[in-house]
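First the structure, then my questions, so here it is.
A protein chain is absent from this complex, but the other protein chains hold their places.
Coming up: chain A.
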C-alpha cells in the first residue's frame, strides 16, 4: 500500500465526516444550541487535578478549580449556566467532535495539530514548559543534553511535540503524578510539563530540581468546527472577563497569577490570528508506519515474555494444588484467587508505582512481570483442569508398572493433560496478546497506545484503528494456526 492511497482514503473519510456533521449543524448552530439549552456544557477531566478542575474533597460531587470558575464566568457572560461533563483528558477532542459537550476547557494547549482540527478561542492562560530532573543528576542542563534520552510528558501535548522535534525519546503518561514518580525512580531522565503541573506535582518532591523553562504556550477553549458563532461569543466574553480584572483575580485565588498573565488582559485579535495561523495537516506518513511496526514488536515482546513466565509459574501452581502438601496447595489457591479476582490494571499499578520504593523495575520488565504473574493464575487452572481430565486409571497403570509418582506424572499424565489444556492455553495467549494493551498505563507504548497517539495526530481513528487491528490479527492468526496444527498432530491416539 502506498502513502498517497492512504492519504486519498483518509481524505475521503474526512470529506464524508464533514458532510455528515454539516448536515446536522445546518439545523442548529452552536450559540443558538447553548442558549436554547440554557447551559454551556464544558468537558474536562477531574483526574487532571489541581488547579484546573477537580472534585471538591469536602463536598463530593461539587467541582472546584480555576477552570471551574472561568467556566462559570463565561456562562454568566452568555446568560446561561455552566455544566461540567467528565471526560478522559486524552479523548477530550474526539468527544468534543462527537458532540458530548459544547466546549472543551481543561488546560488544552494550542498546538498546530489541534489548530488544524478544531476551533480555538483566544487564549486565556500563558504557561511555561518546565523541565525537571533528579537533584543528583547534573548531566541534565537543558533540552540539548537530553537528546536520545527518555523524557516523560503527556501524549499529544505541546511538550510532546517539542520533545519529538528535538530528537528526544518522549515517554507518554496519562496522569500528572506518575511521570514524577518515575523520574524519582530513575525510569526517565527528565519530565517536561506545563509549569502549573510541575509546581504542584513535581517541585514539591525533594529528589527533584527545576532545570528551567524551555518554552511557552497558551491554553485556549476548544470549540467544535462549525460553531464559529459560539467561538466568537466566547472570544468576546473572555476579553470582557480579562479586561475587567476578573480573570487575574481567579488566577490569584489559585496562586497561578504572575506578571506574564497581564498579556492575557492586553491580548488583541491580531495576536489570536497569529497564534492560530500555524496549522498542521494530518498525515499518516512512513514515520508513523515504522512506529506502528515498532509498537507491534513491543506488544509481541511483552506478550511472549509474559507467557514465558506464566507457563512455568502456572505449572508450579497447578502442581502445588494437585500434589503439594496441604499448606502449599492452600497458598497456591490463594495466589490464583488473588490474581484472578482483582483487575490486572490494578496489579500493574501496584507493581509499577505502588512498589516503586522497594522494587525498581523499568516499565517493560514491570509489564512482562505484571502480565506474567496475572496470567499464571489462569494457566494454573487450565493445567489443573487438564490433569484432572486424565482418567485416574492412567496413573494407576503407570504406578503398577513400578513407575514412581513423579515419573508417572512426567511420562504419562502430563503429556495427556497437555493435549487437553492446549486449546485453552492458546486461547489465553491470544487474550494476553490483546490484554498487553493495558501496559500503556505504565508508560509502555505498545500497539494500542501507538494507535491512539497516531489517531489524535492524524485526526482519524478509522485508519489507525484498522491498521492496529490488522497488526493484532497478523500476530494472533499464525498462533491459532500453529495451535490447530499441533492439536491435529496430538489428535491421534
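By our rule, contacts are C-beta pairs under 8 Å (C-beta built on N, C-alpha and C of every residue); 3 or more make two chains touch, one makes a residue touch a chain; residues count from 1.
Simple rule for what comes next: contacts and distances are computed from a predicted model.
A.B. asks: Would you kindly match the missing chain to its UniProt protein name, picking from "Cytochrome c oxidase subunit 2", "Glutathione transport system permease protein GsiC", "Succinate dehydrogenase iron-sulfur subunit" or "Amino acid ABC transporter ATP-binding protein"?
C.D. replies: Answer from the record: the omitted chain is "Amino acid ABC transporter ATP-binding protein".
A.B. asks: From the list A:203, A:294 or A:416, pick the residue that touches the absent chain.
C.D. replies: Once the missing chain is taken into account, the touching residue is A:416.
A.B. asks: Give the residue, chosen from A:37, A:407 or A:482, that touches the chain omitted from the document.
C.D. replies: If we include the chain that is not displayed, A:407 is the one touching it.
A.B. asks: With respect to the chain omitted from the figure, which of A:394, A:424 or A:480 is a touching residue?
C.D. replies: A:394
A.B. asks: Touching the absent chain: which residues on chain A qualify?
C.D. replies: Interface with the chain not displayed, on the chain A side: 391, 393-394, 396-404, 407, 411-412, 415-416, 419, 490, 492-493.
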